[in-house]
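Comments concern the structure below.
With one protein chain withheld, the remaining protein chains of the complex are depicted in position.
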Amino acid sequence: MSNFKKVTVNTEPDSSKADPVTETFWQEISRSLLKDKAAILGGIVILAFLLMAVFAPYVAPHDPYKVSLDLQFTKPNAQYPVGTDMYGRDVLSRIIYGARISLLIGFVPTIISMLIGIILGVISGYYGRRTDFLIMTLADLVLAFPSLLLAMVVMYTLGASLLNIFIALSIVGWAGTARVVRAETLSLKNKEFVEAAKATGVKDYIIMLRHILPNCIPQLLVLLTLNIPISILSEASLSFLGVGAQPPASSWGLMVSNGKEYMFNAPWVAISPGIAILSVVLAFNFLGDGLRDALDPYLKQ
Amino acid sequence: MRGMNCGMSYDNILEIKNLKTYFYTDKGILPAVDDVSINVGKGKIIGIVGESGCGKSITSLSVLQLISPPGKITAGEIIFNGKNLLHCTPKEIRAIRGNEISIIFQEPMTSLNPVYTVGKQVAETLLLHNKIMSKREAKEKVIEMFSLVGIPEPEKRYNVYPHQLSGGLRQRIMIAMALVCRSRLLIADEPTTALDVTIEAQILNLMKSLQKEIDTSVILITHNLGVVAEMCDYVYVMYAGKIMEQADVYSLFDKSLHPYTEGLLKSIPRVNKQETESDRLYCINGMVPNLLYLPKGCRFSPRCEYAMDICSEQEPELMDMGGGHFVRCFKYRG
Partner (left out) sequence: MFGALNIEDRGGDDMDNVIMKAQNIKKYFAVDKGMFGKKQGIIHAVDDISFDIYEKETLALVGESGCGKSTLGRTLIRLLEASGGNVYFEGKDIYTLEQNEMRNLRKKLQIIFQDPYASLNPRLKVSDIIAEPLVTHNTAIGKNKEQRVKELMELVGLRRDYASRYPHMFSGGQRQRIGIARALALNPRLVICDEPVSALDVSIQSQIINLLQDLQEQKGLTYLFISHDLNVVRYLSNRICVMFLGKMMEMGPTAAVYSNPLHPYTKFLIAAAPIPNPHERSKQKLILEGEIPSPINPPPGCRFNTRCPYVKEVCKTEEPEMKSIGGRLVACHFPGL
């Protein structure tokens, strides 16, 4: 049907070997990440804690809620590898069950706050002018408050419960993401492929979903790995201050808070949940660093 | 025989012999510059022409040892004024850079520090290599140089910042900086590619007149054959890290031998085309190869319309065709 002179198709080089040029984005990232030993270690630790949290009933040696006053402050031994606390409860089992709460608090508010931040950030960056001004002023206000203080205010107002912790951390956390997404949007919206979409007649919200947001993924991945540990630490701080998770729920922060009085006679009660927090936060940081190195060319765009 | 001189009887200021600069990446080894030999005669303008990925820029960076890992100069000699630059200490090389050998790049905005005035930057170069000169003397010399390169109101422009100048003026500043120490050799890497065409004409004109006046030798790197024809005395054509043809400029354009050179010349649209020529441009089939997956034999063979069996089996050597004209192609086997 086409009777015009066909333009010669490009001659392909000999591709008998696997050509790395055919790697997709995710393949390339995985390959880079797998070279980073610290990142792999971080990943394994996170996975271990996740599995531990999910399979807690099968992994925990004892019932975390079982009170045995005659077993108070047992030193770490074969039966109670990390000893017992002030109520004779097995600290290890409490840490294992506590992972559920702490990790949940790591993930859920982070994801919610990032979603809020993404939506507000992209709208702010895309439409600019007054919309941008309003949203960014709001973000500045949120960022100006010490986040922990803001979270505490929310907790006092709403009352201490797990759901309220989620709300508090989400309200506090969206502004950073919004700023990052807005910055990416500003630089992306003038790129020619976005102009091309406009010239095709693609609607604004589709441009944002299909063209702008997917190109923010590198930044968002890095933010995710940074925000999760921040959430975990925030919850630990809130619990430490008494406005976080409430008993009988055993978040790690609460365990540290309750155990601080006994630091001299039974240090393991406070220190071991502290080590758990440390491990998870460090693991996310290593993973985040590895991700940032792997994503470097994309972040520099 | 691999005679490497330009076929004319003058001395050379720079001789690059069998240079190899390879990049050791985690995806494999990239032979960016693969056994390249270039001679720069005193007071001559030598052109290195080629498309992206051919290695022309890397060659010039190698001369000044500006190659950073994963790149590495793995073989060859670079003889400047009788000394092998590759055996010089870092201190010796620093004394040569900006002083005896200068380089100007495509984007003057990124070569100039935005927080210092242009005058100060050029003066700094002068003072670095002339420790006994006073600052006042340096400033005078700089203003003199500005005037020489055609910068209007040079005393005023001394105190101006790079972003306050247009692209053309910035490039003149770069040329001033390069020549203020009266360099013996100037390497110009795509100096006019980022400039508008009327400004390009000015800068090329300036380079020609300055070169005569200061008697600097020039290595001019470009992908633009028009610039080569305007400016150069002798030309090297590079492709995928190797020199494919080299000749004095008239021979190269009148009697190009290598199919790649021929193809390039036929495929450029020209301003003063004759009405009788057909309206369709000649195309070189295919694309520049990925340096990680070079074809067996001649690197150009997959795209060559004269390719023979031997071309995909062996790599041809550079052959002397007489009159300083060398070509790397089996078409001219004895």
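Of note:
As written, the chain order gives the labels A and B, with residue 1 at the start of each chain.
Please note the rule applied: a residue touches a chain if its C-beta (ideal position, glycine included) is under 8 Å from a C-beta of that chain, and two chains touch if they have at least 3 such contacts.
If you're wondering where the values come from, they're calculated on a predicted model, not measured in any experiment.
Judged over the whole assembly, touch between the missing chain and the shown ones holds for A, B. Only one residue from B:Val160, B:Ile214 or B:Ala229 touches the chain missing from this view: B:Ala229.
From the options B:Pro69, B:Gly82 or B:Pro269, the residue with contact to the chain not on display is B:Pro269.
Counting over the whole complex, chain A has residues 2, 4-10, 12, 21-22, 24-25, 133, 191-193, 195-203, 206, 210-211, 214-215, 217 touching the chain that is not drawn. Residues of chain B that touch the chain left out of the display are 51-52, 166-169, 196-202, 204-205, 223-230, 249-250, 253, 263-265, 267-273, 275, 279-284, 287-288.
The working rule: only the chains that are shown with their structure count from here on.
Chain centres here are Cα means. That of chain A falls 50 Å from that of chain B.
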